[in-house]
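My structure is below; once you've seen it, I'll send some questions.
One protein chain omitted, others in place.
Take a look at subunit A:
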């Protein structure tokens, strides 16, 4: 690990100014991903700005019946919050399916969605990686592909976003409050993360110095009956091969509304708008669920690899989605 200066800013604005002015400065929140990157040599900052004391660790009811979640709320506290557990159970399930008890006590609401890919090549500084070192190439294509993307990837990068929480937030129309050098602004959560395109080094639309100060969840009655289902190589403490966050509103056997996002399949949490659209007004049955999954995955493409490639993920995510919809909506 290379040496760095550790700064405790007096305000969120001061933290933003420090990082905006110095390309070699980074924010520190829970540190579970950053500390690992410091040890691996993936990150070599000169200045580490600890934002824990200048961001909120409170969860508040907002005026519209939604929730305001301070950036520094720990994952375990968010998952244990009574309002999250009853109004957005898939958010609690997503959090609880991620990492371990110790890590959830450290990781934060804002830091979790901003964690970086677990692509083994990104984390291995001895291999080429366009995300870590733009222009060096991608070692994942033709390599170890099990955890890589089947939707929205580019020639330059097939990495997936590893957060479980982010998948549930994408499904439920969350928004992100950002403090930058130009003041505050709000970004829809589904627009926070980018597809890799020709700039895979950029995970999000955030500019240098932008600090996520809170995440908001709108009042969303449909989310009160929601599920997050994660498929992985072992039963606990593993990243997703694929995951599904979904909520379904069914009336008289007809799907009135749906919220769906997929994890483990793309460079960003994948809001499945095609599947949602395909479901609205259709009978809540197996045929509708399968059709929705097929439409969402129409453009899915596998990555060839030493491990046999990841083509298995396309039917796997389809089956997982159908299973979750069946559970939520019933099938007749």
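Quick notes on this one:
Quick note on the criterion: a residue touches a chain if its C-beta (ideal position, glycine included) is under 8 Å from a C-beta of that chain, and two chains touch if they have at least 3 such contacts; residues count from 1.
What we mean here is this: contacts and distances are computed from a predicted model.
A chain of this complex does not appear here, and its UniProt-recorded name among "Putative spermidine/putrescine transport system permease protein", "Xanthine dehydrogenase YagT iron-sulfur-binding subunit", "Helix-turn-helix domain-containing protein" or "Cytochrome o ubiquinol oxidase subunit I" is "Xanthine dehydrogenase YagT iron-sulfur-binding subunit". Listed residues A:22, A:56, A:105 or A:181: the one in touch with the omitted chain is A:105.
When you scan A:15, A:59, A:73 or A:92 for touch with the missing chain, the hit is A:92.
Within the complete assembly, residues 1-6, 28, 31-32, 35-36, 38-40, 48, 50, 52, 76, 79-80, 85-86, 89, 92-93, 96-97, 99-103, 105-106, 235-237 of subunit A touch the chain that is not shown.
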